[in-house]
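Omission of a single protein chain aside, the complex is shown with its protein chains in their original locations.
Note that the chains are named A, B and C in the order they appear, and that numbering of residues resets to 1 at the start of each chain.
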Amino acid sequence: MTDKSGGNVPDLSGRLEGGEHCLHQRVYYEDTDFSGIVYHARYLHFLERGRTDYLRCHGVEQHTLHTIDEEGLAFAVHHMDLKFVRSAHMDDILEIRTRTIKATGARMVLEQSIAAGGVLLTTATVTVVVINRHGRARRMPDDLARTLLEAKGA
Amino acid sequence: MTDKSGGNVPDLSGRLEGGEHCLHQRVYYEDTDFSGIVYHARYLHFLERGRTDYLRCHGVEQHTLHTIDEEGLAFAVHHMDLKFVRSAHMDDILEIRTRTIKATGARMVLEQSIAAGGVLLTTATVTVVVINRHGRARRMPDDLARTLLEAKGA
Amino acid sequence: MTDKSGGNVPDLSGRLEGGEHCLHQRVYYEDTDFSGIVYHARYLHFLERGRTDYLRCHGVEQHTLHTIDEEGLAFAVHHMDLKFVRSAHMDDILEIRTRTIKATGARMVLEQSIAAGGVLLTTATVTVVVINRHGRARRMPDDLARTLLEAKGA
Partner (left out) sequence: MTDKSGGNVPDLSGRLEGGEHCLHQRVYYEDTDFSGIVYHARYLHFLERGRTDYLRCHGVEQHTLHTIDEEGLAFAVHHMDLKFVRSAHMDDILEIRTRTIKATGARMVLEQSIAAGGVLLTTATVTVVVINRHGRARRMPDDLARTLLEAKGA
C-alpha cells in the first residue's frame, strides 16, 4: 500500500469482490443538510471516493497520474445519470459499489450504487474520460488501458 | 425581499427573464480541486442555488416550507441527468439558468444549465419531488402548486 | 456496533488508546483545491469526524442526542484555535487524534491534531457547548455528563 503512514493503518481502500469494488463510508455532520437527511450532492462525493479506491485497488493512484508525463493525466466525469431512491441519515454506514461496464481508448463507463443496511439509496451510471492537465482529451498510456480493461474483465 | 438584512443589500437572488431564472455565482477556492478545475460535484451546488433562487423569485422560501404545516415540506432531488461539457476555473463567474418543463401534483422537471463567458459548461435535467419531514412523498398545498404551474407557464 | 449494516463492516470508528481517540481518514479529490493541497476548511471536517467518532467510541451517537428529549441536544463549536503547520495532499492517510482537556456542565474543551505519515499537519483547541434544537444553551443530562467526564478522566 503506497501511503505515507507506513502501513500500520486499517484498510481504508475497500476491497474487490469478483469484478466489483466495495467501500464502506460513514455519514458525518458535513454530509447532512437542514432537511435532516444527506445533501444530494454529497452522494457524488461518496461515489467519487468509490471510484478512487476502485482504481487504487487496481494499483492506480490519482496523484501519480497527475504527473505521469509532461501532459499529466486525470479522469474527468463527462456524464452522470443519477437516481436518488432513498435518503441516508447522520451516522449511517454506506456501502458503495463500483464496476466497469465499458472501457475503450479514453473513456470508461461505470455502474455504481450506494446502500445502507442492505437498502438501496442511489444508483449512478458514470462516464469518465481521460484528460490532460489543460482539460483536453488525451490518449491513455498502454499499461493503464490494460489495467482498466482487466478491471472490467475480472 | 424577505431577508434579515433589512433590504440594504445587493440583489443576490438573480432575476426572471420570461419563464427562465438567471443567477450569477463566483467560483471560489472551495469549488476547485487539485486537478486545477472545479470539482464535478460542485456544479450540483450551483444548480441547487439556481433552483432555490428560482423559487425565491416566485415568492417561495424553503426554510418556511419546512414548517408550513405539521408534516413539513421539502423538495428532494429524485433524478438527475448531467452532462459535463467544459470545466469552470477559479475566479470564473458562472451563469446558472433554470426553467420548469413539467409540473404535476408532487413532481417537477427542471432544465438547468451553467455557462461562463457565454460558453456552455454543464446541462442538467432534474426531477424533484415533494416530501414531508420524514422523507415520504406528500401532496403539495394548492397555492404552492398554482405558483409552480404559473412559473412553468410564464 | 450500532449501525444499520448489521456489523459486517470494517471498523470505521477509530479506537481509544488511553484517554485519546485515534481515527484514520483518506484524503480524496473533494478535499483538495486548485493550489494542489487540501483546502484549509476541510481540516475542520476531519476534526469533526474525529470528535464524532470519539463520542461514538464512548457510546454516544449524535443523531440520537438530537431527539433525546423534547428540547433536543447538539454539540456546537463555540471557539477554535487552529494552527496549520503543513499541508496534506491527495491520497494521504490522515491520523486524527482527539482528547478532552476540560469537561464542565455544558462545555468541553478538546485538544485535536492531524498528522500524515508521522508528520504533524494541524493542531486545534476546540471548545464545544451543549445547545438545544433552537440553538440555546441547555443543561447536559447527568448520564451524558458522567460519560464525558469519564472520557476525560481515562
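Going forward, a residue touches a chain if its C-beta (ideal position, glycine included) is under 8 Å from a C-beta of that chain, and two chains touch if they have at least 3 such contacts.
Remember, predicted model here, so these are calculated numbers, not experimental data.
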Contact set of the excluded chain (shown chains only): A, B, C
Touch with the omitted chain, as defined above, among C:15, C:66, C:102 or C:146: C:66
Contact partner of the left-out chain, one of C:16, C:74, C:106 or C:120: C:74
Option touching the unshown chain, where C:41, C:68 or C:119 are the choices: C:41
For chain C, residues in touch with the removed chain: 34-37, 40-42, 44-45, 48, 63, 66, 74, 76-84, 86-87, 133, 135
Contact footprint on chain A, counting only the chain that is left out: 29-30, 32-37, 39, 41, 89-90
Residues belonging to chain B that touch the chain removed from view: 3-6, 9-13, 24-26, 28-30, 45, 48-49, 52-53, 56, 61-63, 66, 89-93, 95, 116-119
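In this section, only the chains that are shown with their structure count from here on.
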Topology of the chain contact graph, where touching chains are joined (line, ring, star, complete, other): complete
Centre-to-centre distance between chain C and chain A (centres being mean Cα positions), rounded to whole Å: 26
Approximate Å spacing (C-alpha centroids) for the pair chain A, chain B: 26
Approximate Å spacing (C-alpha centroids) for the pair chain B, chain C: 32
Chain A, residues touching no fewer than two other chains: 45, 48, 63, 66
